[in-house]
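A protein chain is absent from this complex, but the other protein chains hold their places.
What follows is chain A.
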Amino acid sequence: MGLVMGTFSMQSKQVDYRKDKVDDDLEMTMVCHRPEGLDQLEAQTNFNKRELQVLYRGFKNECPSGVVNEDTFKQIYSQFFPHGDASTYAHYLFNAFDSGHSGSIKFEDFVTALSILLRGSTREKLQWTFNLYDINRDGYINKEEMTDIVRAIYDMMGKYTYPALKTDAPKQHVDAFFQKMDKNRDGVVTLDEFLLSCQEDENIMRSLQLFENVI
């Protein structure tokens, strides 16, 4: 009799377990976003149709729902910098990409930002960078914002660097930056000061051309 009971109990157990999981999965809503038409995007950005196609295929493959939220963004970006912690910088990047402040990056945002960064004029690129640094979007970069950004960048390097990272390295970096950029020494950097200083610097101008052929 024990045998019979045992065999029965073994058989019936397996069926019920699976059902709960399926229901949970269905509840994850199918948020789907479709981008504007190809022609519109081509008009808005500096990419041609082919490039947009390649970009979208990759984007859709990775994010079938059509949007990237901040956590996924951080994860993706961290893949490229395994030594350190890229999440802080990724957060700032996310805000810079997410021009509509919707909390998620759609394909249009993605492609617009890429268009500026890769195919835009130097002025546009520098403006984008200014927006990145200006965390609270008030039109000024102050020392705290800059320190945050620089610290985030240094975080990406990780612990094991050569030479060893000193704790005041970000601060020194920020001081050097302000020395160069803050023309009227009022403690904040405006867009015009930023643009002017960058255009004076040969290195920066030259480097801006480097990323033309990324796509």
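Following the convention adopted for this analysis, contacts are C-beta pairs under 8 Å (C-beta built on N, C-alpha and C of every residue); 3 or more make two chains touch, one makes a residue touch a chain; residues count from 1.
Criterion: contacts and distances are computed from a predicted model.
Colleague: Any idea which of "A-type voltage-gated potassium channel KCND1", "serine C-palmitoyltransferase", "Large ribosomal subunit protein uL13c" or "Hemoglobin subunit alpha-2-like" UniProt assigns to the chain that's been left out?
Modeller: "A-type voltage-gated potassium channel KCND1"
Colleague: Using the document's definition of touch, tell me which of A:67, A:135 or A:198 contacts the absent chain.
Modeller: A:198
Colleague: Where the complex has a chain not shown, which of A:50, A:123 or A:183 is the residue touching it?
Modeller: Per the contact definition at the top, the residue touching the missing chain is A:50.
Colleague: In the complete complex, which positions of chain A touch the hidden chain?
Modeller: 1-3, 5-7, 9-10, 50, 54-55, 58-59, 61-62, 72, 75-83, 93, 96, 110, 113-114, 117-118, 125-126, 128-129, 132-133, 149-150, 153-154, 156-165, 169, 173, 176-177, 181, 194, 198, 203-204, 206-208, 210-211, 213-215
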